[in-house]
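Of the protein chains in this complex, all but one are displayed in their positions.
On to chain A.
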């Protein structure tokens, strides 16, 4: 599904060269449930954005379904993010001036195709499934963290993606709420065969996934 070949990410700040990621080679297969673990500042988020086509490497290649994405225009990359990729963030990243329903439907705004389902009905179904029906017309800053994260997952699912990247999805939640979010993601992997990548610095979360990649100082160590 996603393959990284000799990927580097560097920033120059003043005279010094910061090597955030070095010589990354990895492959994520379709249907995998995988975690990327490493201490804070090790480059996990940077790696995830690279795989999620939000960022481009300084050197090396990111292939999605065997297509070299470095050659693609902003238009094409955006289309891939829109149709094939879903993001879940630690900060939930919902837009507070829009209702929960409007947030969930946001990706459909940028989708030029006519879908073979009604996204409005799909959104309502997801809200029911995640126990958010009573929050449909609420604003994100008026609901709990767990509810916001479930809304964010619903947004990631609205265009039926192939892969979901979750960056510290439980980082802002208490343990119990975190557990439900994790099992929700696990469920999506099992029942809907969606590839799930979880980024975390907590070992007990990484243990729940079938495969785990360890990263330290921008390098894969295991």
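Everything below uses one rule, namely that a contact is a pair of C-beta atoms (placed from the backbone, for glycine too) under 8 Å apart; a residue touches a chain by one contact, two chains touch by 3 or more; residues count from 1.
Please note the rule applied: contacts and distances are computed from a predicted model.
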Next item on the list: Just go with whichever of "Multidrug ABC transporter substrate-binding protein", "ABC transmembrane type-1 domain-containing protein", "Formate dehydrogenase" or "Transport permease protein" UniProt uses as the name of the absent chain.
Entry: "Multidrug ABC transporter substrate-binding protein"
Notebook entry, point to check: Among A:38, A:60 or A:107, which residue is in contact with the omitted chain in the full complex?
Noted result: A:107
Notebook entry, point to check: When the complex is taken as a whole, what residues of chain A touch the one chain not shown?
Noted result: 46, 49, 52, 54-55, 74-75, 78-79, 81-83, 87, 89, 93-95, 97-98, 106-107, 109-111, 155, 159
